[in-house]
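Removed from the display is one protein chain of the complex; every other protein chain stays in position.
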Amino acid sequence: MDIELQRVGFSYAAGTPFEKRALYEVDFKIDSGTYQAIIGHTGSGKSTVLQHFNGLLKPTEGQVDIGDYRITAGKKAKNLKEVRQYVGIVFQFPEHQLFEETVLKDIMFGPLNFGVSKEDAEARARELITLVGLPTEVLEKSPFDLSGGQMRRVAIAGVLAMKPDVIVLDEPTAGLDPRGQKEIMDMFYTLHKEEGLTTILVTHSMEDAARYADDIIIMHDGKNVLRGTPRDIFADAATLRGYRLEPPRIVRFQEKVEKLLGHPLDTVCLTEEELAKSVAKHLPKERGK
Amino acid sequence: MDKIIFGRFLPGNTYVHKMDPRAKLLFVFGFIVVVFLANNTITYSILIGITLFVMLLARIKPSFLINGLKPVVFLLIFTFLLHLFFTREGDLLWEWGILKIYEGGLRQGIYIAIRFAVLVIMTSFLTLTTSPIAITDAIEILLNPLKKIKVPVHELALMMSISLRFIPTLMDETDKIMKAQMARGSDLSTGPIKDRIKAVVPLLVPLFVSAFKRAEDLATAMEVRGYKGGEGRTRYRQLAWHSRDTLALVVLFALAGVLFYYRG
């Protein structure tokens, strides 16, 4: 399912003395099946943009196409709810949305809202709880008896249970320890590959964008200002810094190594493994050993 | 929501803004009493005059006032009509079936409407020109004597200021949870009432859970920072009484005197 934003503008509290402009002429298309990263510093408009992907916010200017649905500024949107089952959003700290008596019921909440039968919803919950790395016994527990990390996984299962075509992730690893962060990111990547999902990662982690994304959109001051593959984007560190963003640590370190070598490496490296190989190739051969 | 003026604070640097919140509170309470002295054209004109004067002094736009009165306009019209039709004094002005309007009724209706409007406007001046926390401080200090009869004035004031501090945080939280549940297909704005009430549960439960968590964290943080009740505490927020505050109260007394003199 493609998502296309055309000249989208958005203001909070539009038409009141407290109006606050958040987006200006945002224009981009996310192709079906892409792992898309959207990066920007706090206040760049990335959180506002993500709420347009399933009609939680309606543009005050321009239009948004979500598959065959079109949301146009100023027109009343129909069937918004229907759109929402195709685009699942995992909000920042999604564990805050848990409310049911049991984990099972909470995971079933989304599917039931979209008219899935009770049996199917329960089957999905049983399947997903394992997928997010939790034992099936958890299903009968109250979500509030779980640890923070476990609650996060339950909430994620609750979004996946809607079987969305597009999954939007808003800082999905915030507050987790390093192991938890890696497990969650790897899980989404596997899902992306295996289920052919469109994944939209909204983040300020350059490291995650470099490692997982096919394509990166940079937001700055309410506009999309830059777009390209991670390699293209991170090759131009100066431009990034102009948008108050630091390139990933690996790229910053490559800059230091290049200074030491006195010449650039072949290409911008996106992972530690890649950089290690590239550096090994460029170092003078070992002497006298 | 954004259009409601009553209870909002508009920061500024005017004479009224700079007044001690205690003086403003006392003035408004005094004013509420004094208003009831008015009972004829002169005295009501004086009330309108003093209200306009405060408005100019606080540099509040008249459009703001009109907006501010909007939520109570129904009440205003209702009281007006009540007096219009049910006060039977003076000459009969108009008659249609059982509806009769007397001169006294018209007069009384207008007076009551003015009294009501002036009260609402004066109270909104208080909140428009005084930050909620300053009002809390003023209430705490003014109620201090009640401590003698074991009223927990300090605790009440602290509760009030913490509530004020957390209103924006909880508003954001509500918005966030609502969006998260809407993204899961929950529908708060359409469908039969029964369904809508049911749809509130997924919003309220997380909100309560989060509010309790916040309360717990806050209590811990306060304890660690040495909070052990009001005893032995000093105050960082100081209120300073200036001559302008005394002047405001003198004006209030003068107003009472003038109204008393001119009332019929």
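Each chain carries a letter (A and B) given by its place in the written order, and its residues are counted from 1.
In this section, a residue touches a chain if its C-beta (ideal position, glycine included) is under 8 Å from a C-beta of that chain, and two chains touch if they have at least 3 such contacts.
Note that contacts and distances are computed from a predicted model.
Only one chain is not pictured, and the protein name UniProt records for it, out of "Iron-sulfur cluster assembly scaffold protein NifU", "Energy-coupling factor ABC transporter ATP-binding protein", "Transport permease protein" or "SPASM domain peptide maturase, grasp-with-spasm system", is "Energy-coupling factor ABC transporter ATP-binding protein". The residue touching the chain not shown here, chosen from B:K147, B:R165 or B:R263, is B:R165. Residue B:T220 is the one among B:S63, B:N144, B:T190 or B:T220 that touches the chain missing from this view. Only one of A:H41, A:K81, A:K141 or A:R231 touches the absent chain when the whole complex is considered: A:H41.
Residues of subunit B that touch the chain left out of view are 131-133, 161-162, 164-165, 168-169, 172, 213-214, 217-218, 220-228, 232-238.
If you put the missing chain back, the residues of subunit A touching it would be 41-42, 147-149, 174-180, 182, 204-205, 246, 249-250, 253, 256-257, 260, 272-273, 275-277, 279-280, 283-284, 286-287.
Simple rule for what comes next: only the chains that are shown with their structure count from here on.
Chain geometry summary: the mean Cα position of subunit A and that of subunit B are 44 Å apart. Interface of subunit B with subunit A (complex): residues 2-3, 173, 176-177, 179-187, 201-202, 205-206, 209-210. Listed in rising order, the residues of subunit A touching subunit B in the complex are 13, 16-18, 51, 54, 56, 81, 84-85, 87-89, 91, 94, 96-99, 109-110, 113-114, 144, 158-159, 162.
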